[in-house]
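Only one protein chain is missing from this complex, and each of the others stays in its spot.
Entry: subunit A
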Amino acid sequence: MSLFRSEQMEFYNLVIPRESAWDVMNTLGYFDSVHIIDHDATLPQINRPFSNYVKRCDDVLQKIEQIDDEMRNFKIEKKYCPDVIDLLKKRNGSHKQFEELEQDICKVADDLEHQQQTLTSLQEKKNTIRENLEVLRNAVAFQNEDSEEASLLGFQKMVGVILKEDELRFKRIIFRITKGNIHVEIMDIQEQFIQQDRKSVQKCVFMLFYPCGDLTQKKIQRVIESFSNNKFDIPTSSEQQAQRITMLENQLNEADQLLHLTITQINKRLQDLSEIKHNCSWIEEMRILVTKEKYLYMNLNMLNMTNSVFHGQIWLPQGQDQKIQQALRNLHGNDKQLPSGQIQEQQIQSTPPTYYKLNSFTYPFQEIVNTYGIPRYKEINPGLSTIITFPFLVGVMFGDVGHGLLLFVCGLYLTTEEAKKSIFSGLVPMRYMILLIGFFACYNGLIYNDFLSISLNLFGSCYNLVDDEYQIKEDCVYKFGIDPAWGSSTNQLTFMNSFKMKLAVIIGVTHMTFGIILKGFNTLNFNNYTDFFCEFIPQFLLLTCSFGYMDFLLFLKWCTKFEDTKDAPSVITTMIDMVLRPFDVPEKPLFESGEQQRFIQLILLTIIILCIPIMLITKPLIFNLNKKNHPYQQIPSQVPDDDANPEQLQNDMQKDQSQPHSKVCIQQHNQHDDIGELIVHQSIETIEFVLGSVSNTASYLRLWALSLAHSQLAEVFFSMTLASHIGEGGFFGTIGSIVQFPGFALATFGVLMCMDLMECFLHALRLQWVEFQSKFYKADGYLFKAYSFTNIKSNQQDD
């Protein structure tokens, strides 16, 4: 029953002395069943007692992230933790454990940072040496060619290194400053430089030749300074130059070696960190331990601290209290000195959360319901019936044996382990839904007798082909679904349309009636008899007497044998006449006699007409009478006395909840307002229901429309691609169908299996939410959020 109505919740006070706060929370985290209520949701995190711990955890997590980044840079593989709970149980310590962890991680991170700094400074040094070397080499190379001449002519030269991307700007500014009286030579450096932020940049060597003159030289120097910081001096004699070059080359070699050494060191260090202990890498283990610590403190922060004792309120599902009390009692084992936490049962003061135990089968269906709204506490959960109705409705629209089978196979694949690793892993949570949709599509396909738009002759058709005319066999009924002979008849489409339309309405009315019946159960469960008699009964009668009667007529017509089809009465005309000309005797009665039909219809019509005022006015009337009898009714106090029977209280609570405009809240308003509000509300509800019963029934015709679209699309694709070639037969037919097959397969996959399935899904969703759930579903609950370490995920699962 756990999915039908939400679990029974119990309300407890949680009292923890500060000394054992960590231990208690640590124990509670392994139970999957504590919902901690935040004592003041508006309180910012900073003002909470353990905010500094949370901050510390954040800092450590950031450090871990830094180390992790580094590992990614060095391309070191690590192993994610497969089982978080198992790991946490293994590494279960005390609250002092965090301090150790923090120290360890900080030390590692600091060491690493230190090494990083060494690395960057080495890199810097190497860059300077390289720049020097490049400048020198270029200068020397140039000198050999024609600088002799230049210096003879009284030219001076300047050499330096700038970023490649600045080249154009540099040239321009130099040109402007010297008014073009300069020669600029740019030589690219092939190898890229690695900057501090590890980006590699292209640099180039420039060489300027300009006529002597102090003024320009100063200016040029300023410009060069604004582009780069390094200065280079070039020895004059060629011997010195050669010496310098060899020296720089040696230095470069040294720097390279040092760099290499540091990199290996860092690499080794990081390798150590990825070493596998407790089934996963050290770094991942740390991440989970610290995350758990943060999670624990975040939840502890939800409690209220007074005088070094934490008070909090929690929800527990029924039957969990014994286990938790036991665990808390055993917490300090032999050490009796340390006080342990306690839980005390309290009377319920606010609406309990809605809690279901879900599994991978029920999950997607409950998700569909939750997207619309979380069920109210103890309300009938539409999620249970959704498991069958939803895939069935999709199946009605998607009805085709072939497509259904394909979908079923897809669902089967998704249930395997392999699917979790494939690109379809996103669909894995939906696997059972897909499986069921496939199954129901198959089932409906068998009823429609549709296999990729071809009818199957499974049980032997009841028609014989005699001289191009179909003749029916005596006393023969096709065993299941539609007789395949219909497939080749000329009025196949008309027949199928009328059949599917009727089917859609029958399904729709059944679905809606089911919703109304659920409403009846809800009102009974909450002991709300006003709603039971003033809403459920008239609504139920209204629907069954109008569209329920229409369904009955449909069945009646199917069961009656008409000699001449022209004599058959139309159901629609009958229905219209029932409302517009209730006193006339029907011309073509469906019943044995027209009199009888008129009598029955008159009764039904009277019931319908009576129902409307009952829905409209009785509820405000009863409410008003109640008010007059107790004009000074007290607002029940929020905190009940200790003697009150908790169960009694709970019942009261439920009563209150089940009436949105319950006495408690309404009495706080002005009397006139309440009555007016209630009347308006009630009339809106009534109008909505009466009009809704017509429009919702019509809305179910989408079942027919989509299944028609589906079958027609399938037929078009088949006839456009394969049909003619198969009909042709022989060699060319074979070749033709082989050539055309990819087109057929692609259209089937893309349009029917993807687009059409999506469309059917959406329409079924609408029927589920609007037509079905609006009949009974309040959807104003809130979800149970367990404080549980299972919420901690290792990084891999996040991705």
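Criterion: contacts are C-beta pairs under 8 Å (C-beta built on N, C-alpha and C of every residue); 3 or more make two chains touch, one makes a residue touch a chain; residues count from 1.
Operating definition for what follows: contacts and distances are computed from a predicted model.
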UniProt lists the protein of the undisplayed chain, choosing from "Proteasome subunit beta", "Auxin-responsive protein", "V-type proton ATPase subunit" or "Sorting nexin-1", as "V-type proton ATPase subunit"
Touch with the missing chain holds, among A:117, A:226, A:250 or A:573, for A:226
Where A:37, A:76, A:140 or A:173 are the choices, the one touching the absent chain is A:173
In the full complex, subunit A touches the hidden chain through residues 44-46, 55, 62, 166, 169, 172-173, 176-177, 219, 222-223, 225-227
